[in-house]
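Written out below as structure tokens is the structure these notes cover.
As you look at this complex, bear in mind that one protein chain is not there, while each of the others sits in place.
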Amino acid sequence: MSLLEVRDLFVEFRTRDGVARAVNGVSYTVEAGETLAVLGESGSGKSVTAQAVMGILDMPPGRITGGEILFQGRDLLSLPEEERRRIRGSKMAMIFQDALSSLNPVLTVGFQLAEMFRVHQGLGRKEARARAVELMERVRIPAARQRVGDFPHQFSGGMRQRIMIAMALALEPDLIIADEPTTALDVTVQAQVMELLAELQREFTMGLILITHDLGVVADVADKIAVMYAGRIVETAPVKELYQAPAHPYTKGLLDSIPRLDQKGQQLNVIRGMPPSLLDIPPGCAYNPRCPMARAVCRTDEPPLYEVSAQRRSACHFWREMFDGR
Amino acid sequence: MGRYVVRRLLQMIPVFIGTTFLIFVMVYAVGDPVNAMFGERAPDPATAEQLREEFNLDKPIWQQYVLYMGNIFTGDFGNAFNGQPVTELMATAFPITIRLAALAIVFEILVGITLGVLTGLRRGRPIDSGVLMLTLVVISVPTFVTGSLAQYLLGVKWGWISPAVSPAAPLRELLLPGLVLALVSLAYVTRLTRTSIAENARADYVRTAVAKGLSRRRVTVRHLLRNSLIPVVTFLGTDVGNLMAGALVTERIFNIHGVGFQLWQGIVRQNSPTVVGFVTVLVIVFLLANLLVDLLYAVLDPRIRYA
Partner (left out) sequence: MTGTPAIEGPGGAMEELAEEGGGGLKGAPPSGRGRPARGRSMWSDAWHELRRNPVFVVAGLIIAFLVLISLWPGLIATRDPLSCRLGRSLDPSSAGHWFGFDTQGCDVYTRVVYGARTSVTVGVCATAGVAVLGSLLGGLAGFFGGVWDALLSRLTDIFFGIPIVLGGLVFLSMTGSRSVWTVVTFIVLLGWPQVARIARGSVITVKQNDYVQAARALGAGNARMMVRHILPNAVAPVIVTATIALGTYISLEATLSYLGVGLQPPTISWGADISAASQGMQFRNAPHILLYPAAALSVTVLAFIMLGDAVRDALDPKLR
């Protein structure tokens, strides 16, 4: 039994201009102690999928129209809200991108950390506060005891993100979803925060879903990758294999667009065009208007996830050619 | 923080002088208090001259103002022309108006914030649109119309309440006038709370609170409401001064002998010390309320620093 198994998930949003199909049949699994990186541009459905797993989608306008989310063997979507609430925060937790806006500006960090213990474990004010200090020390915030009464805006960006991590770790959950945890941080701080996160994950043998658009971050910490495009998974693979030989032209495009020192002076390879509007996803393969390999069949038939190897899948009709070309 | 308060108090001084001087000029320069004392008949010139001298009315206006302010700060607001000290009038009038304004604030908080939260969480639904339209109607109907209508319907037609308030103005009799006084501000509180709640409900920190596994109730009360009420409290603070002045109309409708009534009497009789005295105190209340709001704002929102 996997820790988390998302099966054929569909999510759509009703907007004034029509129905936006944000997630269209996404499936992935995460095992205990494993890190899954979900990669994609904004609007690819990576965050929406994660929010559906956490159960924090805004409904309405959002709506889950199909699929299952199995967490430790139970289908979350069929659980009553009260039971899901108990799982949130204690069994699975989430780290958000912008810690400054994600922490409540008018409550002290101590209160916000202690709240986890008070609500889920019924601890008293003093005891919860002491645990909050412990947590802050654990994520290596200097002078934790003095700073427990400070407000979020009094911390630096990196320290704030540590507090977010501490909050997620508070009840030692089995699964952590980190939604672009380092995007808002300075490059030097990014590495420290990622390192801390990876270290704590190993220590607690938690499953980690790392949502990002930064290929650099992924290579160091992830075990496997799922690449998303227009609400679908276009490729899944173990990290090393994917970097060595992508099996989908979109993945290849992403890898090629990383600036490289050894190609200094050459033009940067960017993917031409824009991601499609979720209100109007092109028929066939959603990537076909931007794909250098696109042919007639790509405009009519939606590619299934072909089995490339035991651990790899690709949603490209011509995945074989991807390897031949090398 | 102490330094900030001192600085703000110092900043208030020119505003206070400017405002009271403006009022002083209006009352003393535009009207003629001595002529007014004698009503229809023309005063004997010698007597008038004597009176003018007695009340410093023969001096230049700025000198009159300085003399007057000097007296005020020794607690002497002068006498009404009938000989009764103005402070005595204030001692009976202010408690009544304060009671009325306090009632109005309570209505604004209880009804306004509740409606605002309910509609803000249901933005776009029928109840939201309905309440929103209703607030526009309430804002549009002038207070004296609402008051007169309420007086007619509840007091005269259905006879639920006594249409006028007795001189002692007990709290029970002030309930309806308090509501009438509160109505327009109440509508603003509703709209303000609604906008604020709806805006904050989409905030990232609310999503975090949900992700923490907090109950809906706790998310709303502990996280959402606390943030959303900041602008509302600001409004309520500035409203204190307005309510004192707005009582002018309400007190007239229900014949309540408060500040508005005394001010009205002072104006009808062109009794300058009464008018200037009451207005001066109202201006002080108004300015202090604004200062209080600024301080409160910083308490509610830790991101604000006293600079």
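Letters A and B mark the chains in the order given here, with residues in each chain numbered from 1 onward.
Here is the rule we go by: contacts are C-beta pairs under 8 Å (C-beta built on N, C-alpha and C of every residue); 3 or more make two chains touch, one makes a residue touch a chain.
The model shown is predicted, which means the values in this text are computed figures rather than measured ones.
Enquirer: So there's a chain missing from this view; which of the remaining chains does it actually touch?
Expert: Over the full assembly, the chain not pictured touches B.
Enquirer: Out of B:48, B:139 or B:201, which residue would touch the omitted chain in the full complex?
Expert: In the complete complex, the chain left out is touched by residue B:139.
Enquirer: Looking at B:72, B:192, B:209 or B:224, which residue reaches the missing chain?
Expert: B:192
Enquirer: From the listed residues B:67, B:156 or B:175, report the one that touches the chain absent from this view.
Expert: Hidden-chain contact among the options goes to B:156.
Enquirer: Which positions on subunit B touch the chain that was left off?
Expert: Here the touching residues of subunit B are 11, 14-16, 18-19, 22-23, 26-27, 30-31, 136-137, 139-145, 148-149, 151-152, 156-157, 163, 184-185, 188, 191-192, 195, 199, 234-235, 238-239, 241-242, 245-246, 248-249, 252-253, 263-264, 267-268, 275, 279, 282-283, 286-287, 290-291, 293-294, 297-298, 304, 307.
Following the convention adopted for this analysis, only the chains that are shown with their structure count from here on.
Enquirer: Okay, in this complex, where on subunit A does subunit B touch?
Expert: Residues of subunit A touching subunit B: 54, 56, 85-90, 93-94, 96, 98, 101-107, 115-116, 119-120, 151, 153, 167.
Enquirer: Spell out the residues on subunit B that touch subunit A in their complex, using ranges where they run on.
Expert: Subunit B residues touching subunit A: 203-205, 207-215, 218, 222-223, 226-227, 230, 300-303.
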